[in-house]
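Have a look at the structure below before the remarks.
Missing here: one protein chain of the complex. Every other protein chain is in place.
Moving on to subunit A:
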Amino acid sequence: MAQPYAKKDDDRDDEAEYSPFLGIEKGAVLQEARVFNDPQLDPRRCSQVITKLLYLLNQGETFTKVEATEVFFAVTKLFQSKDIGLRRMVYLIIKELSPSADEVIIVTSSLMKDMNSKTDMYRANAIRVLCRITDGTLLTQIERYLKQAIVDKNPVVASAALVSGIHLLQTNPEIVKRWSNEVQEAVQSRAALVQFHALALLHQIRQNDRLAVSKLVTSLTRGTVRSPLAQCLLIRYTSQVIRESGQNIQTGDRPFYDYLESCLRHKAEMVIFEAARAITNLSGVTSRELTPAITVLQLFLSSSKPVLRFAAVRTLNKVAMTHPMAVTNCNIDMESLISDQNRSIATLAITTLLKTGNESSVDRLMKQITNFMSDIADEFKIVVVEAIRSLCLKFPLKYRTLMNFLSNILREEGGFEYKKAIVDSIVILIRDIPDAKESGLFHLCEFIEDCEFTYLSSQILHFLGNEGPKTSDPSKYIRYIYNRVILENATVRANAVSTLAKFGAMVDSLKPRIFVLLRRCLFDSDDEVRDRATLYLNTLGGDGSVVETDKDVKNFLFGSLDVPLANLETSLKNYEPSEEPFDIDAVPKEVKSQPLAEKKAPGKKPAGLGAPPTGPTSTIDTYEKLLSSISEFSSFGQLFKSSVPVELTEAETEYAVNVVKHIYDGNVVFQFNCTNTIPEQLLENVTVIMDATEAEEFSEVTSKPLRSLPYDSAGQTFVVFEKPVGVPAVGKFSNMLKFIVKEVDPTTGEAEDDGVEDEYQLEDLEVVPADYILKVGVSNFRNAWESMGPDNERVDEYGLGVRESLAEAVNAVINILGLQPCEGTEVVPSNSRSHTCLLSGVFIGNVKVLVRLSFGIDGPKQVAMKLAVRSEDQAVSDAIHEIIASG
């Protein structure tokens, strides 16, 4: 019976599961590669084998060195074939195999022959392969051909040479730089791609010469650039030239602005966008300059291509941070993007609208965003929440709408980071908008009724404890707090107990009820909860009647722990149980800096060198123990501060010396930690001679030499100076290490009897004002500032001149003062024009100091600073100002 005729389908039916590489195996393919050795080459077969090799490599298979070498040598035989397709595959596989320098020599002559071939495809690809696998020595031999290729009539050949030049510039710049003339000629090529590659290479060659780049840009902006890609490059280089020229725009139009503006009318969208973005990124850009760029970006917002919409809304989002008013015209177009299928575009549109919206549009915006939030991922939601927070701070009267929105989304599904962002936002709004406090606290209370995150519940309870008692009716929060004691896990219950105690301490009328609740907590199943309840019942004292709470009790409950936790932990570990109770005032308050050993680069020490020359790498406790064990120092009193070790020698020197400055009220002890790195030497009577000519307020008292310093050991020598008591004296000391050196017999390890006096110059060291300040942070700066009071406050303004950036100016001032930055205010957000930094510390004499620094930077990078200092002593406030004035 005849089979019915079945029309053969194209690709699908019987080949649904078929793959030409099915069951491919490396060993088998390497065997197949032997066909490369056949005298009668079959180009098609060889191409297939090479394809399989490529497939293996692309699937992550690796060849051993031997296998790769064998394949490479076999492949080189394929140069005998004239088949163009096969030759092309040969070029590709050679690049993929990446032969080593000694293997490359086998194929060099074939490739050089191809470089001069009449076939353009051979010339172009041979150039690319050779430049990929060659090194500098061969490059000089083929340089002539490359220069010819750059100006070849065939654009493929020219491009190949130019692109190879771009790659070679990384490894052999001096050779490629000699091709400038040819590359310059190629920039004028009529072929778009050649012009593009030539421009890229020419810029790279000249990028370190600002004038040359400027000339290049000037000539090309006046001439014709055919390639849109080359135009984009030119726009970027133009932006670079504008940036580097630092033109004062008040004296006239910005240079090259006309060119950028003309690119906004180019027919290629990429060029238009590049020009628009370049204009929006200009430093100190004015609204007049921005307008044409924003107009074209607005047109992109309604493009059918998601890439263009994304590009436009991303740029407008950035502009809105600094020039929100310039973007308001685009609001209508952006509102339609809220429902864009691409969630990145939609999120950017929303956050831009939140920055550019005015007060009247807030309600409408919130309605639109409500539906949108359920469609996007948590990371986008966090961005939106932060934008809403900023909007609320901008329009505080709209707090109700925005707070309701935040509390609604807090109730919905979401991850920890998202919920945390919302809670943080509500907390900030409560703090900064007094009217929002009651409703905000209420929303937070509702949230903790059903919160799955212990961290957030704890955070909110702590916040409630601080803010709740200050509200008009604190009692309404008690129910929410006590519910936590009944329903939650041990951590949250313990926090709730602390919160109840705070209410009891601050609101006298609530004390009786709080006492009842706290007594119930004494029966909790968890130790921590019971301990806290006991502690607070005893601390609040009395019988729970309505009496005013002691000030000390309030300080205990609400004050911050001003001791660094790491120091507290160390002290507690060192405390040995005895009749004397642990004294928290004895815990050192100074924040530990990073030990110097960690800062040293690894691998620099010669073999056999033992401990790094930093002396005891531990806390102030160890220094205190060391110094108090030396009888001559025992009369100096309490050690105020020990500095971090400061290197006085460079790395890899014969003798490594660093110094620690120990500051007392009336003395400074310099501890020199010395290490001898020369195995054939023993040093004795090591001491440091310090010249205090430039440190007039100091006078040397005594020194304690180091008796013996063998190879590979560390030892200390001390020099003591006296200074006026309570005065933060400064000065510069030049130092000379003096010692007796004895030769050591390497075989016996014994030193000679006689030694020779020698000396070794060390670097100078300085005693600076920051040495008299302990870095002691405060956890709540605002509270500490308020409680310090303005009696000893001094405020003044200073001009810091032209600085590299705001961050650099802030860091410089922090380092000069030597105070501890608080609440993360040492970090300056990028592109910030202003910044406030909060610092705290303890001045010598145990005087607490708080500093508020306000910085501002203008267009020409002039930085102005306002310094407000509060302390317990007016003289100290003046001293801080004096540091800045003279620094």
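We adopt the following convention: a residue touches a chain if its C-beta (ideal position, glycine included) is under 8 Å from a C-beta of that chain, and two chains touch if they have at least 3 such contacts; residues count from 1.
Following the convention adopted for this analysis, contacts and distances are computed from a predicted model.
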*asked:* According to UniProt, what is the chain that's been left out of this complex called? Choose from "Mitochondrial import inner membrane translocase subunit", "Coatomer subunit zeta", "Proteasome subunit beta" or "MOC2B synthase".
replied: "Coatomer subunit zeta"
*Per the touch definition above, residue among A:Q40, A:N58 or A:T224 touching the missing chain*: A:N58
*Touch with the omitted chain, as defined above, among A:V307, A:V553, A:I816 or A:V847*: A:V307
*Among A:S159, A:S643 or A:T717, single out the residue that touches the unshown chain.*
A:S159
*Quick one: say which of A:K26, A:K77, A:R132 or A:K732 touches the chain that got left out.*
A:R132
_Among A:I50, A:L220 or A:L264, exactly one should touch the missing chain; which is it?_
A:I50
*In the whole complex, what residues of subunit A lie against the chain that is missing from view?*
11-12, 15, 18-21, 47-48, 50-51, 54-55, 57-60, 88-89, 92, 95-96, 98, 128, 132, 159-160, 163, 166-167, 197, 200, 229, 232, 236, 269-270, 273-274, 305-308, 310-311, 314, 342, 344
